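Missing here is one protein chain; the remaining ones are kept as they sit in the complex.
So, chain A:
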Amino acid sequence: MYKIIRKKELVSQIYLMDIEAPRVAKNANPGQFVIVKVDEVGERIPLTICDYHREEGTVTIVFQTLGMSTKKLAALEEGDYIRDFVGPLGNPSEVVMDSVEHLAGKKIVFVAGGVGTAPVYPQVKMLKEKGIDVDVIIGTKSKSTLIFEEEFNQVAKNLYVCTDDGSYGFQGLVTDRLKKLMEEEGKAYDLCVAIGPMIMMKFVSRLTASYKLKTIVSLNPIMVDGTGMCGACRVTVGSEVKFACVDGPEFDAHLIDFDEAMRRQSMFKTAEGKKAIQMEQAAVHAEGELCELGELQK
């Protein structure tokens, strides 16, 4: 069992939690992820590591309540326990782990979208600690859904916020902002790192390919074990099949078959949707009705 040391609602439906997991904290690095199973009947869901404190033995996760499992997780409070918390999984971010000599003089831009903004923060922070300045573009729906702005102001050389509705910063998509930076504001980059929804990473990748700008993305496919034993998370990278949990989660964006990855991500949409309805029903109705709803799934 893993104790929730801190819980904070960053903005509506996006939560931050510090989880007590000393073994994970000791070996975690930026770019890696954990698998969380909330309770006995829960499913295993992957969440990116957003920070870690080796001395306190805690690992920070940030998640958005999208489906049933994240809702269950959000319902827990400080002092409550998560049944299973395993990691660190996947490979550490190559860019961030690279040597200072290699990184020196490189112009890097990070593109973050939605809840993907959170895992970008420790990467930028670590680079800052190594003396490497980077630009950060954050995309979000509106001012009220923006997270980590203050933190990024501390560690990013330039921070560009984009909102879909124009309520804050630049109105438009992260790709529009990146394009503007490169074409109108004279920015030249050697490397782009994009983390966010699959659709955002696809369009960032498409744009940077036209500039021949090397781009790394962190994929978030469906996972079960996260240790390479099932292949649920397989993706096609440069016509080779890779398992995102062990070969990734970071890959060269220009080699990824995004359409396939997005299609695979939606595989259980109906099953997940039904489970979510079932949980909401269970919250308002008596438990006895669960079985009936369970039948619906078949």
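By definition in this document, a residue touches a chain if its C-beta (ideal position, glycine included) is under 8 Å from a C-beta of that chain, and two chains touch if they have at least 3 such contacts; residues count from 1.
To be clear about the criterion, contacts and distances are computed from a predicted model.
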| said: Just to verify: the chain that's not displayed, which of "NADPH-dependent glutamate synthase", "Nitrogenase molybdenum-iron protein beta chain", "2,3-dehydroadipyl-CoA hydratase" or "Cation:proton antiporter" does UniProt list as its protein name? | reply: "NADPH-dependent glutamate synthase"
| query | Of the residues A:Ser69, A:Ser93, A:Thr117 or A:Thr145, which one touches the chain left out of the display? | reply | A:Ser69
| note | Of the candidates A:Met97, A:Leu191 or A:Val224, the residue in contact with the absent chain is A:Val224
| said: Out of A:Asp84, A:Asp98 or A:Asp176, which residue would touch the omitted chain in the full complex? | reply: A:Asp84
| Where the missing chain touches chain A, by residue | 23-24, 26-27, 37, 41-44, 68-69, 83-89, 224-225, 227-232, 234-236, 241, 246, 260, 263-264, 266-268, 271-272, 275, 278, 290-291, 293-295, 297-298
